[in-house]
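Have a look at this one before I ask anything.
A protein chain is absent from this complex, but the other protein chains hold their places.
Then we have chain A:
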Amino acid sequence: MNIPADLKYTKDHEWVRVEGDKAVVGITDFAQGELGDIVFLEIETEGDELGKEEVFGTVEAVKTVSDLFMPVSGTVESFNTELEDAPELVNKDPYGKGWMIKIAMSDSSELDDLMSADEYKDLIEG
């Protein structure tokens, strides 16, 4: 199981890469494995200001539909348009080409509530 040490994690299996006052968000290797083949991404919140834990999009695997949640509050500044035609990138490269949105954070202190790689590892192995 790939859990990069330099990222932060949520209990909903999203990862966060902090880049200054921006946060890049995707779903974890564990999450993509559980979902199976991802066939559709719907992210229509670009430009929206959303609170922590609000839904920013939907990910559809062959058999399931799952909401995607904001790990921190902020404005959805951009989303990964490559996923529109190649949603399988989330399966192939969840921490790289499978990134989903970039958030302009409104309260970076919320990052303190996220899990470290070790804590996330405990969560999924617990």
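Keep in mind that, in the parts below, a contact is a pair of C-beta atoms (placed from the backbone, for glycine too) under 8 Å apart; a residue touches a chain by one contact, two chains touch by 3 or more; residues count from 1.
Heads up, the rule we're going with is that contacts and distances are computed from a predicted model.
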Name the omitted chain as UniProt records it, choosing among "Aminomethyltransferase", "NADH-quinone oxidoreductase subunit NuoE", "Cytochrome b5 heme-binding domain-containing protein" or "Na+/H+ antiporter subunit D". "Aminomethyltransferase"
Residue of A:T58, A:S78 or A:S108 in touch with the missing chain, whole complex considered: A:T58
Pick out which of A:I3, A:V18 or A:V39 touches the chain that's been left out of the picture. A:V39
Residues belonging to chain A that touch the chain removed from view: 36-37, 39-40, 42, 58, 60-63, 65, 91
